[in-house]
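The other protein chains are all here in position, but one chain of the complex has been omitted.
So that you can tell them apart, the chains are marked A, B and C in the order they are listed, and the count of residues begins at 1 in each.
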């Protein structure tokens, strides 16, 4: 566990926010899968920092350098590894954190666990920057799933309490999701951006919800109990920093429904067995049922905010105010959208490799 | 994965609803831990079926028979195994399911995955009955955590839309949770029971939410990324049948909060570092921070309902109505409360064994 | 690890020599595989104790009771579990071991590791009796491999220094292996039995070597590095009590060979690519090459011997003589032959499930 994920494939993620590099190693991938490097770079750009006014001013090109596992545009069966060198580091921004934990960050828990030896600069291994190598692995898996007719698309459902329209869980029209700002209703997107701008002006931040839709899946992926699709996706999605909630299909709404409302009736449509509704989010008993797989993920507001906060000194066990330096996103939700897709892609491709159908 | 859980400990769960027995094997437990068999049986009774009007009429004593791993009241370092023989089976109730999947159940997904060889009787390995061996393992882990001063208590937060009072996440008064019906507000409990009775009368079922509180935890358990406490708990909680949502701390509410609202300020209380609020649910960066660990789990309404539903025939690919026989709970939420505690206990005890502090 | 094995399949073995039962849980097996129970029982009888003068006088029928995972003669996709109840236990034979370790046994190492809480009776979880559940799992895997045209056969190569003829590693004639006493040369078998009889008369024991041949394997099973066929087989074979050596193909002999001698030249035979010799034992780079997979395993003499030995008291840290009571095999090698086959079958079937060809 820790920074390793997967049952058939094995993903290892390494690096700290200000270490020489971050990267990933992805073992267990079959040979002969094509790699579209242009498409991968385009996918990574959706997550890259410093692109607009809503994200951190830390500029990193985040171009991965592949070290192994790909030969002449195809996987060769050996572990795929890639690194991104950290060039734009400013470690001294973080020196005051050695004695004072930032609220909402892992600092204090890490201080106890690692006895002061953790890398505090930029959050170290806990930094959201580690989602870049996750997107390298996930971007590859997404390509390979697409070649099988499987589409993964995430969108923003809400930011700072402003809600977007939901897509139909039975037949989600993925093409309705905006390219620049991934919402369905442009007016909602505009209101969300306004919320982010306001939060930034107040030296504050806002959270949000990302929903994810997977279409084209066959039945039979996933396993009973702890190997169910929910467990597999949850383990990796909760590995994304700032995630505090995850629900599948109708999610928490099922708690207020009756069985006759919630059960998805089986019907014949286009000669195939389908369900009339999709409250299950495409997963029954942990196994895909060929309906769209849907889930929603709650992201907390960026904990790094510029306004003064209340903290303590480890050394003296006394309270002290804290003002955080550094460069931070007032809202990480827009950049989290491809990260959620990447996480889903990795979990799904691993399930495919395990499925032995 | 599949029916195996754990990083340092290894839990394997086996059995089908109507197989000769169900059981579990729990490897990796240190030697010398005491086992209080009376306390374990009392814990298991909280989950056992057939106890009142709200649960299935299938009566099983569910007394585990320990086969190995315990010698003279202590663990001996060898794998602990226990079985529960299935005595009260009525497999022929399920013969019509061979060609017709039950809505809301794993039947159809399993039919595709297992090509018709799956055990359909009573849901086979997908049955909620498999939570009994989970409770054997979890009941043991709960004892061992209690001996370390760690308390795990779950309660019903809502059933059928009727909500109970929430406990204070900073200082949850666990003693306020009712014994017979685990809610804080008896009036809410009475209204929930009314909901269940009504659903049963309508041949229907209702869902609900279970919240779980863990107090007395030290800092430093759990790991970054995919080994975080959220990932560890999520993998096992989503292995409980009928779970469709899971959130930690303030959960989905964080999505509408600002950073300055959501961040838990550090304070000194009783000479120790604590947080003034507990929106994080006691977990930062995947690692415990010594505040109460809290999470909420959404359970869907029991999919087995006696009223007529719409399904299909595999053989003819035609629609057909379905009436489910068998004995079912109109609401599994009350019985799910100890199951959630068991799942949390297993995840936490595994994290303790991994923590190497 | 510990008592759990496998990458795609997950085998858990539990039980102690004198616990209520021993058993196994085998998860990750595809649905629809037929189970020939008669053939399995015949396989288990080859390992069962108390059959002749050379084995322990402890009589156990060792008939497995399957608890789950098999429905109407086929696997159903759920974990397969089986137990063997220990009926003929005489635990008091072992009371003197609480303070005095038996030479050649795990007693002392276990005393330190488990702090005196280990089950000393009959060696507890370290007993050779735990190979019975290994043979249940292995006997099933062997059947499923046989249905794919893959044959696994082990034989005795030597006992007490008496050597049998070796089979040709390129085209091993497995039918030449004797049924009652698995050697190729009956005269060698007779001399081995004489060695065992003599050892027993001297209250002593003898060791030996078991070789194993797998024919009919395709190319491409196994993985590079730590997932190589040698690593996979070694992990499980060294889990068999008393194994102290393992070599593949020409094994230790390769150390004295030149590259031109040892390299197996590629040739075309019957229209297929083969090798002229088979010093590699059918494995190159960890991956099968469709030649017979061959390995040899060294078993130490049974450590339980009736003659007086030198030991110590834990309590007083003083020397003391030890005479071991209990019932023991003067040579476990004949009974180890099916155990080696079982271990190979499990490793190979797991590799098949991982191979994704």
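As a working rule, a contact is a pair of C-beta atoms (placed from the backbone, for glycine too) under 8 Å apart; a residue touches a chain by one contact, two chains touch by 3 or more.
Nothing here was measured: the structure is a model prediction, and the numbers come from that model.
Of the chains displayed, those contacted by the omitted chain across the entire assembly are A, B, C.
Checked against the full complex, the one of C:151, C:185, C:215 or C:235 touching the unshown chain is C:235. Note that of C:41, C:191 or C:254, the residue touching the chain absent from this view is C:254.
Taking the whole complex into account, chain A touches the unshown chain at residues 2-4, 10, 12-16, 19-23, 25, 27-28, 31-32, 65-69, 71, 74-81, 83, 110, 113-119, 124-125. The missing chain lies against chain B, touching residues 8, 30, 78, 224, 353-354, 356. Counting the whole complex, the residues of chain C in touch with the unshown chain are 1-5, 7, 13, 101, 103-110, 112-113, 125-126, 130, 158-161, 199, 202, 204-209, 218-220, 222-228, 230-232, 234-236, 238-239, 241, 243-268, 271-273, 275-276, 279-281, 283-290, 298-305, 307, 309-312, 314, 317-319, 354-355, 357.
As a working rule, only the chains that are shown with their structure count from here on.
For the pair chain B and chain C, the distance between mean C-alpha positions equals 39 Å.
Chain A and chain C have Cα centroids lying 46 Å from one another. Contact with two or more other chains is made by residues 78 of chain C.
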